[in-house]
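Have a look at the structure below before the remarks.
Heads up, one of the protein chains got dropped from this complex, but the rest are sitting where they should.
Chain naming follows the written order as A and B, and within any one chain the residues start at number 1.
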Amino acid sequence: MNRLERLMSDISSYTEDNPYLQHITEVIDTVRSIVFEPGVSADKSPFLRDYIEIKRYMFAVVLAVAPAALASIYFYGWRALAMIVVSYVAGGIAEVTFTLIRKEEITEGFLVTGILFPLTLPPNTPLWMVAVGIIVGVILGKEVFGGTGYNIFNPALVGRVFLTTTFPVATSSEWLIPMTGGWAGFKQFSVDTVTSATPLGVFANSGTLAPLRDLFFGNIPGCLGESSALLVLAGGIFMILARIIDWRVPVSYLGSVFLYSALGTYLWPNQVAPPVFQLLAGGLLFGAIYMATDPVSSPTTKEAKWVYGVFLGVMTVSIRAFSGYPEGVTYSILLMNMFAPLFDEMVMTFRYGPIQKPYK
Amino acid sequence: MFGPVVIISASTMAGLGLLFAGLLGFAHTKLKVEEDPEVTEIEDILPGLDCGACGYPGCHQLAKGVAEGEAPPDSCVPGGEEVAENIADLLGLEVSSEPGRMKLAVVHCGAGNEEKKRVGQYEGVESCRTAELTTGGNMKCEYGCLGYGDCARACPFDAIEMVNGLPKIDPDACTACGECVETCPRDIIVIEELDLEGDFVKVACNSKDEGSAVREKCDVGCIACGLCEQVGPEEVFSVEGNLSRMNYSEYGEDADFDMAIDKCPTGCIVLFPSPEEASETD
Partner (left out) sequence: MSLLTKKPSFVGGIHPADNKLTRDSEIKDIAPSGTLVIPLSQHIGAPAKPVVEEGDNVKRGQKIGEAQGFVSSPVHASSSGEVTKIGKFRHPSGNEVKGVKIDLDGEDKSVDFKEADPGELSTEEILERIQGAGIVGMGGAAFPTHVKLSPPEEKDIDTLVINGAECEPYLTSDFRLTLEEPEKIIKGTELIADVLEVDKVYFGIEDNKPEAAEEIRSRASGSIEVVELPTKYPQGWEKTLIQALTGREVPVDGLPLDIGVVVQNVATVKAIWDGVRFGVPLTERVVTATGTIRNPGNYRVRIGTRGKELIDQLGGLPEGRTAKLIDGGPMMGDTQPDQSTPVVKSTSGLLALGEEAAVARDSSPCIRCGKCVDVCPANLLPTSIYKSVESGDIEKAEELNTTACCECGSCTYVCPSEIPLVQWIVQGKSEIEKRKE
């Protein structure tokens, strides 16, 4: 091969210099370029790419949420895994159907929605309900807007809100008490110790605070993924360090919850729980780290991310304290999703406002 | 015991309803914008596509333009003769375009996938505009069709299909709206007015390079040899700026193109289907 290449290169330079053979140089060069020259292209620089591409991006999120998912099996038995599997299968069918109709490629975003959605549900949600929820989430939350990248709302939260509003009894009145000690849930399929309320619910009804230690390690009733604050935080730190999510949204969200509840608990001690309890209880950490940071439905610019986070915090604490619902993370994130493009627009106006339309 | 409540609420609602209805009625008569009935009538005739091919933003604005005499009655491109005649009848005007002729988008490049001489391989956004504007296209020929199909995507009437790297125009569907002309970054597509009875012939080349350069860059390009001027129908072909062009208004149904097509050394004078032939082959 190499010898042939050299031969052709010699022929080419010979013909190029020979006045009689000059015009066949082109032909020889063309043949040469097809066979030997680098398969070069006329595309645009840059030719280097960062290591993060969408498959790794989505995979990293799944990896980050895996400890919380494992913990949910530990606390609530193998039924938790069954919920995740059902969510993947049902949601996958919905996703594939749509991409087939649209004749587009399947995007990886679904891998994330598929695991985040079941983790936002109470552990005893019937499996068929999980399926209905994820299908609604994928279709009404994402596909109707045009698929990945075009959705306004976080699809997993759309599915969850659909379930909590249509089946309020099944999804918010009964909670399971997690198992601990030894192999706990890894030894059995499901848990049947029932309680009536989560720590937030208990506080709303009676003003009693659950011990912070339990909240931190996960020994409290709640949704699948939100039990252990420790593991959720670990996943969040991993994603921030791997540059998967931006630190601004969780920091401003949690920060504003802390400040607002510190002020609130001083002014209205009966309605607003103290700040540390607020941070650890319920779905706040899970929502701040996995839901509010969803790239598609959150703002793009740094400045808007700060504003977005602060508004989320204020809204979450307000809903928890002053509304009929003990928990407000889902609603605040969905509500603020609507404002995300608006915040970006405001930043754009702020950034380019004075120098708009420089010509004419 | 419901009595008073029902009466109070019902009468409040009814009162409010009456009040607003009154306000609306007042506003309707007092603040009404007078609209020329002619505009509405013309708008009814127009196809309502809002394609913008006439140069107005939409059909309503064109209707206004026609009614005010700014635009001629045959401005609507997709509507064709029928709409033009109807509008002219309504306004008592004459239609300017001649019968028996049609406007059509004509593609002036004949290099299919095999003939296109590529320089390297283009990676990136699959669009002629992007390729042309960011990398200068990746063909030896600077004038020829890039083949990424921007025209086909721009066509509001699905009249363009990319076949073997070249746009193929369906003469039945084409309304000569000019969207493809606008889109093509290399100005290969031109709107021509052809005689329906005559031959549908074109010079399938757009290269303004000198003959020797064209030969190097393309096998089916016009080398501006001028043979067509001599053997073709009189006054039809003219070579200007290294490129042969046809004057479509200079020939009728009797013109004979056999010699020109036959003699063109690179075979870039070609026949293309008229609406009649196109529907026959379907």
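Heads up, the rule we're going with is that a residue touches a chain if its C-beta (ideal position, glycine included) is under 8 Å from a C-beta of that chain, and two chains touch if they have at least 3 such contacts.
Computed from a predicted structure; not experimentally measured.
Student: Decide which residue listed in B:Leu133, B:Val163 or B:Leu271 touches the omitted chain of the complex.
Tutor: Hidden-chain contact among the options goes to B:Leu133.
Student: Just name the one of A:Thr97, A:Gln271, A:Thr301 or A:Ser318 that touches the chain not displayed here.
Tutor: A:Thr301
Student: Name, in rising order, the residues on chain B that touch the hidden chain in the full complex.
Tutor: Looking at chain B, the ones touching the missing chain are residues 119-120, 123-125, 129-130, 133-136, 138, 142, 213.
Student: At which residues does chain A meet the chain that is not included here?
Tutor: Its contact residues with the unshown chain are 1-2, 5, 9, 13, 16-17, 29, 33, 36-50, 52-54, 56-57, 105, 107-109, 147-150, 246, 295-296, 298-302, 305, 348, 351-352, 355-359.
Please note the rule applied: only the chains that are shown with their structure count from here on.
Student: I'd like the Å distance between the centres of chain A and chain B, where a centre is the mean of that chain's Cα atoms.
Tutor: 46
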